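Here the complex is missing a single protein chain, while all its other protein chains stay put.
The block that comes next holds chain A.
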Amino acid sequence: MNLDQFNRILRQVLILPVVALALMAAALYWQMHDANQTVNLIQASSGWINQAALVQRLVVDQESGLRGYGITGDAVFLQPYFEATNRLPAIFDGLEAGAGTPEQKAAVLNLRGACQEWQEGFAVPLIATLKAGGQTNDVTLNLQGKQQMDKIRLLETAIFRSAAARRDQRIRQYQQQMRSMAIYLVLLAVVVGLMIGLYMRRQLQQVSDAFRKSLNVIRQRADETFRSEQNLRTTLASIGDAVITCDADGKVLTMNAVAQNLTGWTEQEARGVALSKVFEIFDESTREPVENPVAKVKRLNRIVALANHTVLRRPDGSEILIDDSGAPIRDQSGALSGVVLVFRDVTLQRKSQAALLANEKLAVAGRLAATIAHEIHNPLDSVSNLLFLMDGQATPEESAEFLQIAKQELSRVTQISRAMLSLYREAKAPVTIDLKEMLESILLLMDRRFLDTGVTVATDLPPGLQVRGFPAELRQVFTNLLTNAAEAAGEGGKLQLIVHPAPAGFDENGHSLPSGAVVVISDNGPGIPEPVRSQLFRPFFTTKGESGTGLGLWVSKGIITKHGGTISIGSDTSEEHHGTSISVFLAFDPVIQLGGD
């Protein structure tokens, strides 16, 4: 649940009760309005009854006035009679107008008629008679008057009864309304209360769910963070490489066990100390200090591999060869917040690498030993035979001839031994090498081998192509490549050894290449399948089983790289064009990368 949702719930929680209570008030108001109307009706009924009572009283006034006048003959007694007679028509009008039902109206009209009848049929003639001084003891008239008055009384009583009944009904209606209003109120209160309650409950549950969920997420995050930190700590502690982390100012923050071991500093001692002090490094050959890795990472703001041949000096003065790299640590905004330094002791690795290189050199020699023995023993045999002949009964002419042959054979031996020696005697600095000369002397050494296996070598070696480099190393490379080619070609195979100049240009990766020469060695062997091809330059990878060291191509690549050259393999395993072709590019005047191997 986000903040918007939460605010919406808050709004709903406020608005709903207000709306519900407003609705309830409206219902209440409507009910009260109804009740008021009923009360008005009751009041109207009461008013009407009072009017009817007034009629009754006025009729009594008329009768009493009339009777008093009849007895006394004094006109004063007639005054109430006339007063009542004057007032009655208006009151009857009011009753007629206020009648609630047609029956009531009819009853009022009847009463009015009866009153009229009594007035005109009894009262008026009686008054007139009395005024004229007549007698009022006419029995018929009096009886008629009494009958009429009885009728009036009856009608009045009926009107009262019906009016009272109507009023009672209205009162009952009012009471009913009040009761139902009370019931409605209670029901409405319960329903609205329940509604609001349930709604609130639901909304609050949502909020509480959301809260619980966020709480869980936070707890989970905290757990994960803790776990991942433990993970990293364990990883860092158990990693085989030395790891030092620094802040952006180059002060040491943490060191793992290997780092403590290699630098000779404990983490407690080193924490907060400048890295350049804990990690004192300089160049192996020049003994010049090497740029502080933190400074270098800050300067380049990327992962850096530090200089080759770096030596780390420890507090006790001992030194170890290390191989190291530094990487920036960035904060969320991408700014550098520290540097991680990873390094390892390569003293042993360097020694074993040197041993491997020596081993490979020996292996190349070993592979050639047999042919060399053969090449030397053959002329040696001839020379010793010739000497034996010259020692015996040979004429001076014959001796001269034998001497000549012996000299030739000896020069062959010299040539072979020189070619062999040049494979091992290394120059201290790069020298100019004539490719044709060098390749021919290698072919000379390998000639017997090719002959024995019936391998023929077609060459195209143009004169005058010279490169600078270390001849023994290059001899080792080409001896190696030619041996591989001959073995791949097998009995009766065909090799090609071609050298051609390569003008300055670009390789397939777009790197610029200086001008130089390319030596191409091709064979018509079965070819190398793709999965094997990609592994060829790895150390200890061999396709020759027990008879190979698996180092030849690895060493060759190292030597060529050191000479600033490149080596590449093309191969075809198809039925028609099978074979492998190795191209070695050597620059005429390369920048020799010392220690590149």
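By our rule, a contact is a pair of C-beta atoms (placed from the backbone, for glycine too) under 8 Å apart; a residue touches a chain by one contact, two chains touch by 3 or more; residues count from 1.
The rule is simple: contacts and distances are computed from a predicted model.
Undergrad: Name the omitted chain as UniProt records it, choosing among "Response regulator receiver domain-containing protein", "Sugar ABC transporter permease", "Tryptophan synthase beta chain" or "NADH-quinone oxidoreductase subunit H".
TA: UniProt protein name of the non-displayed chain: "Response regulator receiver domain-containing protein".
Undergrad: Out of A:D61, A:E156, A:E409 or A:E473, which residue would touch the omitted chain in the full complex?
TA: A:E409
Undergrad: Who touches the missing chain here, A:R172, A:K351 or A:H377?
TA: In the complete complex, the chain left out is touched by residue A:H377.
Undergrad: One chain is left out of this view; which of A:L253, A:L389, A:L444 or A:I498 touches it in the full complex?
TA: Residue touching the absent chain, from the options given: A:L389.
Undergrad: Under the stated touch rule, tell me which residues of chain A contact the chain that is not displayed.
TA: 370, 373-382, 384-386, 388-389, 392-393, 402, 405, 408-409, 448, 451-452, 454
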